[in-house]
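All protein chains but one are shown at their positions in the complex.
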Amino acid sequence: MKASMKLVSLLLLILLLAACGNSEASSDDTQNGEKTVVDYWHVNAETQGGQTVEELVKEFNESQDEIIVEPRYNSGMYQGLMQNLQAEAAAGNAPALVQIGWSYREYFSNNFHFIEPQEIIKNISEDEGYLEEKFLPNVLALAENNDGSQVGLPYSLSTPILYLNMDILNEAGVSPEDLTSWEAVKEAAKTISESTDNYGLYIAEAADNWNVQQLIESNDAAIINDGKAAFANEQGFEAYQLYADMITEDKSALHIGSDEGTQAFVTGDVGIAHLTIAQRKNISDNAAFEVSGVPSPAFDGEQLKVPAGGSLLAITTDDEEKQQAAWEFTKFLYEADSIAAWTEGTGYLPPTVDAVDNNDELKALMDEDTMMLSAYHQLENLVPWAPFPGGSGLQAEQLLIDMRDKILAGAPIEETMKATQEEINNLLQ
Amino acid sequence: MRTNSFLGILWHTIFILTVFILIFPIIFALGTSFKPLQEVYNNVLNIIPIAPTFDNYIGLFERLPMIQITMNTFTIATVVTIMKMLISFLAAYAFVYFDFKGKKFIYFIFIASIFIPFTVTMIPNYLIMSSWGLADSIFGVILPQISDAIGILLINQTMRSIPFSLIESARIDNISHSRIMIDIILPLIRPQLMSTGIWFFVNSWNEFVWPSLMLKSVDSYTLPLALQMFISAEGGTDLSVAMAVSIVTMIIPLLLYLVFQKYIIGTFTASGIK
Amino acid sequence: MKGIEFKNVKKAYGDTTIIENLNLKIHEGERLILLGPSGCGKSTMLRMIAGFEKITDGDLYMNANMVNEVPSGKRNVAMVFQNYALYPHMTAEENITYGLRRNKVNKQEIKRRLDSVVETLLLEPYLKRKPKDLSGGQRQRVALARAVVKESNFFLLDEPLSNLDAQLRVSARKELMNIHHTFKQTMVYVTHDQIEAMTFGERIALMNKGELQMLDTPENVYNRPVNIFTAKFIGSPPTNIMDMVYDNGKAIIGNQSFTFDTKWVKHIEASNATDFVFGIRPEHLQISKSPLENALKGKVKYVENQGDQYAVFIDMANSEVIAMSNSKDWNTDEVIFVQPMADHIHIFDKATTNSIGYPGV
Partner (left out) sequence: MNKNNTLHLNKINMKPWLFLTPVFIMFSLFVFWPLLYTFYLSFFDWNMVSPTKTFVGIDNYISVLTNPTTYKIFLNTLFFIGILLLINLVVPYIFAFVLHLILNRLKGFYKTAIFLPAFISLVVGSILFTWILNPISGPIAEIAGWFGIQLPIWSQTEGLVIVVISLITSWKVFGYNFIMLYASISGISEEIIEAARLDGVPLHRIFLDIILPVSSSAGVYILIMTIVQGLQFVYTPISVITQGGPNYASSNLIYQSYNEGFILYRTGHSAALSIMTLLVFAILLLIEFKFVERGVHYEN
């Protein structure tokens, strides 16, 4: 009997030991004494500027002694971060500053607490007019939700561009200057696939509808209009038809997942790739061929529209002191040099208007790199990532992905788009 | 046993091919982990790197708290293994050596729980851990992993191989149950327990889904989670570093296996499910 | 009373009753044999004494204490298991002393007991060996030693010799006898082997189908079986059993008759049975080719060599009987004379199968 008690207490002892070991590892919070702690949640993996985040935070922490920022990487991109935010909320906590993916803007603002930057600025006279000085109106508007609240500030900005494998283009006799419209891209892709061993085009098929949105909205169709799905019209059909034809009819475009497709482009098996600008570093560092870039095209005679990828920065804490601290850190992140480092490290576009002019390296990058240049020039064409309202937005996005899969697998376009539109609108009611 | 040589050659060919398919990915990962990323993309077929480099490993240890991450993985796997073995051992002992009301039914309930897919308990466990403040703690990872009836099943099987009279002999000598466990059962089934333990350890070491839901900060990561830091939908996948992480992740399980393989295969073979 | 007592004990597993209603007293210090065919409940009884089996109903007393709910370890019994149950990972010495060490017997005492038992059982050369390095006989002795060192009042043996060859059994029995002589424990010994029972037991409890058939000395069990089962179970070849009709001082067996002496006549007539069964052991049948007085006639079927004697199978009065003979010269189908020895016949009541008793007792 005694010995069995020993066994049971051994169990408890092991748990206890593990507890001690664990708490030692995570008990350094308390040493910071009087300083205000700002928990900053980001999604920047090591391949996506993780180091830059660390460096910026370090620089900020060393620049003053009031505030200490504690960065925390969240795996699984914006979706992973949202999961963690859910858990934290379920436990009754919230970080101070978080990156919110554009596609989660509505979901986040409907379900979580946030404070508008204007609320904070109101009390600080020196920051009056800060927002207007820093951001283009269309860029700032990206972070405004359907109810008109400013959820946060645009931070990571990406747009899709066309990456070009110049070796293949030269072999096929396609000139980058020709790629001015989607129709032209289709022709070029056809030429490439017919005259070389390679695929002509790859449009990223990530677990989102981002690239397709660029395609459709640049044919004057709208994914969403007045809070309702509105893509199932002639313009929309036409845009999708062009995409589907390249895959099913011309067989000039590659239809594959985004990891494999990006790999295929980098290894030199695809001529043109419609990918986020955030892939620039990965591609230019690893491709063995000459890479160039041109802006995403529109359809003939239509206005170019590029959806904003990336994230906004939202202040989520209730604590006023922390709100102030988070704001200080935010301003630091938007300083020209910080933005330059950010752009360099992540491949994202500078979200502020003054960064390029105030930082020589950034200016040089923008002037010399065709890919960066292409993306940067698209900023004036930026539109928000289809912000479906309410709690069903995530599901609406999922339906758009399903629609893409169906159409690219050969489903009739009109029917499928209409059905999806109807399904989404039923959801949104 | 003699068989005709054609059949033998045919089957040897099939076996060698199978072994190749199973082992090739590991060799491929090893080769890739010593390649610069550019070479990964452009020299797909060179398993042995043209320009071998340690940069992937060096960079990995510079960029991530790999020691901490390995320690986390080790701590979780060790605690899970010991706890799971202990509670399963106690339960199996009760099931094998006692008669009590409802024994069969209770045993059935536990064994049936093996059939519950992890998605069924995932959300509530997630909520429990969050509300206990154990999200992002190794405890949040450990606790649900301990509650796995496979341990009861396997140890129960093993215990049954001990002649009942040994326990009766001890009981008649007024030896307490705990003493019987320690002095008699434990030494007799130690090899099987070791193998089972190694198996649990490796499974917990490799566990991905639950830790990926639980653990948030890099400092509390486990090795399989470190892997995904080099895979990003937007920034691209750094395959060569990812493979370096993979190799680091594999080392302990493979060492355990190769050192104890005769022993592991031996006990798996000797005590197989009857 | 000291010793062990079963009082109205019942044992059932669910709906299956193993022992219906058992009453049995085992005296302090005696060697009691639990004998019976397999499945008769003898092992269950032993395991009830050991405390391994719960008693469904009734009471079990040991040293005058009711022990129904006393766990094994508190009953102070020693036991030798059929498969010896030696701990495979311990040496012989560790096996022998394990229980003592765990029960905090002091070191000198352990050494004293160990030395004593090692001497008695000649175990010195094997003490450092593990069971797998011991022969069957050596293992048996280690198991015995382990039980002996407990120096407990009750010593249970569950077919302890069944895994030994014939020669080893004889010497093992001698050792057991020795041990009992030295320690005077109450020994309860389960076996299905009647030779073991006869040679080792002071009393035999013969069991069948969960019921106690007879409890007595080996001599009485052999010579004065109380029922047909006992008569047939004990002795080899088994007792010959024939239906008979009593008619005026004679037993009519088939169409032949056997005349009882006056003692038997009185005894039979005094009994209240109506139908009888006649029993006689093979060694108590005299056979002859020439006529014998008060004999029955039978036809030889075949002869079986049993080493020292021959068993002659005889077709007699519609049943087969066996007689023992020193000669093998019996021809098949030869008609011979079979004479039961008057002092050794057994008469049973056919209805109850119980013996009607013996005259003059």
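Observations
A, B and C are the chain letters, set down in written order, and residue numbers restart from 1 in every chain.
Following the convention adopted for this analysis, a residue touches a chain if its C-beta (ideal position, glycine included) is under 8 Å from a C-beta of that chain, and two chains touch if they have at least 3 such contacts.
Every value quoted in this text rests on a predicted model; they were computed, and no experiment measured them.
Screening B:T70, B:S137, B:S165 or B:T249 against the full complex identifies B:T249 as the residue touching the chain left out. In the full complex, subunit A touches the omitted chain through residues 4, 8, 11, 79, 83, 86, 89-90, 107, 111-112, 199, 207, 254-257, 259-261, 263-264, 266-270, 391, 394-395, 398, 401-402, 405-406, 408-409. In the full complex, subunit B touches the omitted chain through residues 1, 3, 7-8, 11-12, 15, 18-19, 21-26, 28-29, 32, 41, 44-45, 86-88, 90-91, 93-95, 98, 100-101, 103, 106, 110, 113-125, 127-128, 143-144, 146-147, 149, 152, 160, 177, 202, 205-206, 208-209, 213, 223-224, 227-228, 231, 237, 239, 242-243, 246, 249-250, 253-254, 256-257, 261, 264-265, 268-274.
In this text, only the chains that are shown with their structure count from here on.
Listed by label, the chains that touch subunit A and also subunit B number zero. At the centre of the protein atoms shown, by the Cα-centroid criterion, sits B. Between the Cα centres of subunit A and subunit B there is a gap of 36 Å. Annotation: 57 Å between the Cα-based centres of subunit B and subunit C.
Once the centre of each chain is set as its mean CA position, subunit A and subunit C turn out to be 90 Å apart. Multi-chain contact residues, meaning those touching two or more other chains, do not occur anywhere in subunit A.
Put simply, subunit B touches subunit A in their complex at residues 37-38, 40-42, 44, 63-64, 68, 72, 75, 79, 82-83, 86-87, 90, 126-127, 129-131, 133, 135, 137-139, 142, 176-179, 181-182, 212-213, 216-220, 225, 228-238, 241. Put simply, subunit C touches subunit B in their complex at residues 50-52, 71-75, 77-79, 81-83, 85, 87-89, 98-99, 102-103, 146, 150. Those residues of subunit A lying in contact with subunit B across their complex are 1-4, 6-7, 10-11, 14-15, 18-19, 21-22, 25-26, 44-51, 72-77, 83-84, 87-88, 90-91, 158, 206-207, 258-259, 262-263, 266-268, 276, 278-279, 281-283, 285-288, 309-310, 346-347.
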